[in-house]
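A protein chain is absent from this complex, but the other protein chains hold their places.
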Amino acid sequence: MSEPLTCDVVVVGAGMVGAACALYAAREGLAVTVVDRGPVAGGTTGAGEGNLLVSDKAPGPELELALLSNRLWAEVAQDLGKPVEYEAKGGLVVAGTPETASGLREFAAAQRAAGVTAEPVPADRLRDLEPHLAPGLAGGVHYPQDAQVMPALAAAHLLRASGARLLTGREATRVLRAPDGAVCGVRTDRGDLHAPAVVNAAGTWGGELAARAGVSLPVLPRRGFVLVTEPLPPRIRHKVYAADYVADVASDSAALQTSPVVEGTTAGPVLIGASRERVGFDRSLSLPAVRALAAGATRLFPFLAGVRAMRTYMGFRPYLPDHLPAIGPDPRAPGLYHACGHEGAGIGLATGTGLLIAQSLTGRTAALDLTPFRPDRFPPRAADLTRRTGAPSAEAEEAEQ
Amino acid sequence: MNPLERAGARPGPAFTVTFDGRRIEALPGRTVAAVLWAAGITAWRSTRGGGRPRGVFCGIGVCFDCLVTVNGRPNQRACLVPARPGDVIRTQEGTGHAD
Partner (left out) sequence: MRTDLAVIGAGPAGLAASLAAAARGVRVALVDAAPEPGGQFHRQPAAGLRARRPEALHHQWRTWIRLRDGLAASSVRLLAEHHVWCVERTSDGLTVHALLGPDEEEPAEVHATAVLLATGGYETVLPFPGWTLPGVVTAGGAQAMLKGGLVVPGPTAVVAGTGPLLLPVATGLAAAGVQVAALVESAGPGRLPRHVRSLAGKFPEGAGYAARLLRHRVPFLARHTVVRAHGDDRLTGVTVAALDAHGRVRPGTERHLPCDTLAVGHGMLPHTDLAEGLGCRLDGLTVAVDGEQRTDVPGVWAAGEATGVGGAALALAEGHIAGRSIAARLRGTAPDPGQWAPAARARARMRRSAAALDAVYAPPARWTDRVTDDTVVCRCEEVTAGAVREALTLGAGDARTVKLLTRAGMGWCQGRMCGPAVAGLAGCGPTPSRRPFARPVPLGVLAEQHTEEGHS
């Protein structure tokens, strides 16, 4: 046991969200310690594509958070420069049929009213934006605000920029609470960390960490596969996906859903996401999932049929039943703040989440209404606590771009 | 004694392939890598980052260092692919894909 360390706030989780919380908290002058049982970016952050999307979000609290985060990402990228591989490449959502195209246009109109830049693209202009797109598509919408970062690098560099003390390979076994119920630190397998505030940025493990603080938060995993191709010259310029993707993201179904999200990377490989299925923490390869991804991607970009997939990897998106993250103070445990449950959007929503957490920690007015993100909005169920015990063995696979 | 003599090889008649436009002789059965080695050529790829020359490394298809373009198809492992009469073998630059 090393001697107890004292700081203003302990962030549990050295992924993208934890890194952003550390950065904004440190900018408020707080002394931050980040603790993670694994390395930096060892969970879902290391398994994602680094999407910073506004295009896939319907008007509502998540879109507001995405727009805030989008602005903050541009600032962060300017501060940190090249290493995070920020690229404001824009998104292109395409529709295969006239019906989908008209639904997409309506969706885009509502987004525009909420402040999103969404430019309809007629069928005959799609190939101006993406010369290798399949012929015969019905139309699309261009979203210039969509961007991307390399998530593992972004998490590592935000952590470094925050100046926070980083303790990796150290598991938070309990959130310490004073007799009056207030949070007073974290017990780890290598000593206690004392702090009046603890931020739960533990991703898919967030439900378990909440339980270790004595509160319930029903975070569940939703598995996703990504296919990675051989390196190619730049052929795909935007994040390109089919309009069905939006429906899949919002879906409650446990069954496998795949709608292709295809994008090139500066390193050369093309990334193809994103399957979604609720199978617990099952880490085995699902050939049906990767076949469906390949089929979807080659339908959008026929030239990909002759391109080799070098690898596939998986990750687990942490989601909450209403598909909104938990952000802000937990009234059931004073001093405990949650920043988890972002599902597949954690990279994109990290900056806004970090700012909101920092504002909560310092008692400032939050930039957004936190009510929809309240961590105690779910009815407690005993089953949640027992079901998750032992489950979070997940260490997500590595991502790349 | 060279390896062909040592193993008592009596290969069938040699055929011709080209490497970057140059005609070279190939013995039947040999892989593209073996044909190039026999012609004194040890590099047939330049890397996509540093433009550095590469050729055979593992020799058994694991390392992908010997990637080469054969008859317009890029990313062939020279150590696995048999040479065939008339093959047009080209140094592979970068990803091997034009664009």
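Just so it is clear, A and B label the chains in written order, and each chain counts residues from 1 on its own.
Basically, a contact is a pair of C-beta atoms (placed from the backbone, for glycine too) under 8 Å apart; a residue touches a chain by one contact, two chains touch by 3 or more.
Keep in mind the model is a prediction, meaning the values are calculated, not measured.
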Displayed chains contacting the withheld chain: A, B
Contact set of chain A toward the excluded chain (per top definition): 14, 39-42, 46, 152-153, 156-157, 159-160, 166, 168-169, 227-231, 267, 269, 272, 284-285, 287-288, 290-295, 297-299, 304-313, 397-400
Missing-chain contacts mapped onto chain B: 1-4, 6-12, 27-31, 33-34, 37-38, 40, 42-43, 47, 49-50, 52-65, 67, 73, 75-76, 79-82
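Everything below uses one rule, namely that only the chains that are shown with their structure count from here on.
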Distance from chain B to chain A - Cα centre to Cα centre, in angstrom: 45
Interfacial residue positions of chain B with respect to chain A in the complex: 48, 75, 94-95, 97-99
Partner chain B, residues of chain A touching it in the complex: 230-235, 268, 308
